[in-house]
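Only a single protein chain was left out; the remaining protein chains are all shown in position.
Per-chain residue numbering starts at 1, and chain names A, B and C are given in the order in which the chains are listed.
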Amino acid sequence: MQHGEVHITSYRAHGVILVLLLFLTAITITITWVDAGSFSVGVAMLVACVKATLVLFYFMHLKFDALVFKVFAGMVFFLLAVVFVVTFFDYLFR
Amino acid sequence: MEHTANHEHRDDKGSKMGMWIFIFTELLLFGGLFLVYAVSRAKFFEDFHIAAHQLNVFVGAVNTIVLLVSSMTIAMSITAIQKNQKRVALMLLGITLTLAFVFMVNKYFEWGGKIHHQLYPGSDIVLTLKHGQVLFFGLYFFMTGLHAFHIIVGMALIGYVFFQIKNDKIKPDNFQLLENAGLYWHLVDLIWIFLFPLLYLIT
Amino acid sequence: MTSNNSALHPGSYLDQQGKYKGILGWLTSTDHKRIGILYLMCILVFFLVGVTLGGVMKLELLRPGEQYIDAQTYNGFFTVHGIIMIFMVVIPGLAAVFGNFFLPIMIGAKDVAFPRLNLFSWYIYIVGAAIAVLSQFGGKGAPDTGWTFYAPYSIDSNTNVTTAVLAAFVLGFSSILTGLNFIVTIHRMRAKGMTWFKMPLFPWSLYATAWIQVLATPIVGITLLMVIAERTFRIGFFDPSLGGDPILYQHLFWIYSHPAVYIMILPAMGVITEIIPTFCQRKVFGYQAIVLSSLAIAGVGYLVWGHHMFTSGMSDFSRMAFSFLTFIVAIPSAIKVFNWIATMYKGSIKINTTFLYSISFIFQFMIGGLTGLTLGALATNVHVHDTYYVVAHFHYIVFGGMGFAFFAAIHYWFPKMFGRMYNEKLGKIGWAIVFSGFTLLYFPMFILGLQGMPRRYFDYLPEYSGGHFISSIGAFVLITGIIIMVYNLFRSAKKGELAPANPWDGRTLEWTIPSPPPLENFDNEVVVTEHPYDYK
Partner (left out) sequence: MFQGASNFAKGVDSAFFFIFAISIFFLVGLTIVMIWFMVHYNRKRHPKAEQIKDNMKLEVTWTVIPLIIVMLMFYYGYAVFKPMRQVPDDAMVVKVTGRMWNWSFEYANGKISNELVLPVGKAVKLNLFSPDVIHSLYIPAFRIKEDMVPGKDNYMWFIPNIEGTYEILCAEYCGLRHSFMEAKTRIVTEEEFQKWFAEETPIVPEDKGLAILQNNACTSCHSLDGSKLVGPTFKGLFGSERLVMENGVEKTVTADSTYIKRAILEPDKEIVKGFAPGMMRAYDKVITEDDIKAIVAYFESQSKLPN
């Protein structure tokens, strides 16, 4: 028993997301081809984050799920980010 | 408290929540690995750069596309079940499984190639390389290996779900199992989305 | 402990249920209460094994020089002692035993969310424990790295480190699944009317604990896998001779293992928060403050791991940041202590064995916690790091805190779990001996530490012999008390007086059902209207 309306994502919506994802993949590849360096890694990671968000929100239905799931996911990614930052307190200031 | 699930034996939201929490632990599992990657790369910037040249961007890109498409098909199969289109759902899952298989075949040849060229941890050639490059290949095998292990588990899960649909155990009003399998599969995709640029594209 | 009890009242969970009889009935039961008892038995056994190792270590340290065991054996002993105590006793301890048994009852549910997964976690625990036991024998001898498995020694050591690391990995997996189960149970299975802020505080503390279990354990999991990979393939993650970074290992290890100390202490705090209102007949003071402090400990506790690495050569900025965060995390613990004591104010206090253990918990936790502050301050940490001061600190908190809370919990819930009362007089005698033995054993260690006695020392300089001698005597006083306590409990489980449903006049839901509880806990659906701890 699902609570409230069950959200049905249309086939088309899935298709659109896939096209977006493929497009972003193409961007990453070209960017890193054109200009190697720390800049392109930053962009590649940024694009990867966008892609991940798309997968989370649409393929994994997070957008249409109850609030708790969004809060949980937000919390986990925040935690992961903070752990990275705090670890790099060591490596950046040596 | 808005909802008590006790009066019925099934609690779809609870089961989904369990799956999500499991996914979080998986994310942190890989998170630790990414942390090691990040620190090592900061330390061996040049070496990583050079070693990454040994990886084939084309194979990586193909595998990315394969996984993205398979992610879409499994997401679509949920739509199909919701719309009570059993055969479409089965077909979509079949495609997902095939794509997963393609991914593994690709991986097999990729790893095979590396091992053939003696680019595996502990081989004579790798031991002559610079530390940073050895580490890169170590991370490459460790990360993609752990990822491939998740693919295999995912395939088993999807295969099981496939038969559950076939035997009408999963129905338009009872598809949480399918959704959970889907969530797991998307996790595999999610991790690859980061692995691909980090391992293949930093040349 | 379980026979003879069917006479108590028909339909209790201790009776034969389901397909199988006898031991098989226990090993296949998905009933959360039976699983709790299974954990209790295993943990008791491992506790006694660990404690025996500790005793032998103290015997060896009685005098300087080699007494009974050689250095390699000693190094193996404290490693195994640490692994058993941390991974097999205190981390699963309260959560898996009392959490399993009482969490569903206290929130008015029939079972946990995933009963089969629950049983599965226990089996994983057993497999992990079996691997740990295996690592002691055969191969190249017991692991000798300390429970922290610091690289590069853990990579170089030729002993069975891989097996021990694998055991810790498997045990971690069991811990994750338990945590997952509890989170979903608490979210989805609370009784009608039990809003979040009407939930008792032991479930609350388990909720905070469960999140740490779920989000911290995987990090140590992957780290341990990397150690195994490093030992097998020589990759160079952590091995400096291959360009790896040993300090990175320490970061990863403590990212888990600091939060892990809160996995140990949070449920203990939860237990104490249940016991004090009951024996004071008083509403708990500062319910919301206690809830929030649990969550704060879980949250901030995640970010202080670096205080184990102040002298490791970490950047100076990190040292400062971690010291700062360490002090922040002390505040929620202080809040809890203040609220417990305030709960006793104008109460009607009944002093029995349970309550005495709880009071000694608070006392010892304060000592352990306050000495944690000297460890958290940079200047003083440099002096006392890796000395017996640290050993004293964590035994005070882990044993004096979590261990005593465990003893308090087992006395408190004993009537409910086994349907019989324990012997009060013997209980009090046991407590007095345990408490004095404990103090005698661990207090001198603070002084030894300040004098500069490093830990993990098989042998020591003569100037430290006084402290070690007293401390070794204490170990044997302590074990006498523990034996009396365990004897009392075993005997009472068979021969004690029959227990009423609510012997202590508690207010939480477990006291509303018969002792021992029936199979499905509640006959009817539970509807909660009042706050827990509503004494009128």
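Of note:
The criterion applied here is as follows: a residue touches a chain if its C-beta (ideal position, glycine included) is under 8 Å from a C-beta of that chain, and two chains touch if they have at least 3 such contacts.
Here the structure is a predicted model, which is why all the values come from computation and not from measurement.
Within the full complex, the chain left out of the display contacts the shown chains C.
For the chain left out of this panel, the touching residue among C:69, C:366 or C:486 is C:366. The chain omitted from view is touched by exactly one of C:28, C:67, C:158 or C:195, namely C:158. Of C:62, C:342 or C:486, it is C:342 that touches the chain left out of the display. Residue-wise, the contact with the chain that is not shown comes from C:75, picked out of C:12, C:75 or C:181. Contacts to the hidden chain, counted on subunit C, fall at residues 71-72, 75, 140-141, 144-146, 150, 152-153, 156-159, 240-241, 243-247, 280-283, 285-289, 311-313, 316, 319-320, 323-324, 327-328, 330-331, 334-335, 337-339, 341-342, 344-351, 359, 362-363, 366-367, 370-371, 373-374, 376-383, 385-387, 450-452, 454-461, 535-536.
We adopt the following convention: only the chains that are shown with their structure count from here on.
Contact topology of the protein chains: fully connected, every pair of chains touching. Subunit A and subunit B have Cα centroids separated by 15 Å. Centroid to centroid, with C-alpha atoms defining each point, subunit B and subunit C lie 35 Å apart.
Chain contacts: subunit A has residues 68, 76, 83, 87, 91 touching two or more partner chains. In subunit C, the positions touching at least two other chains are 187, 215, 251, 255. Within the complex formed with subunit C, the subunit A residues making contact are 68, 76, 79, 82-83, 86-87, 89-94. Within the complex formed with subunit A, the subunit B residues making contact are 3, 8, 10, 12-13, 16-17, 20-21, 24, 27-28, 31, 35, 38-39, 42-43, 49, 57, 61, 64-65, 68-69, 71-72, 75-76, 78-79, 82-83, 179, 182-183, 186, 189-190, 193-194, 196-197, 201-203. Subunit C makes touch with subunit B in their complex at residues 109-110, 113-114, 117, 176, 180-181, 183-184, 187-196, 214-219, 221-223, 225-226, 229, 233-237, 242-245, 248, 251-252, 255, 525.
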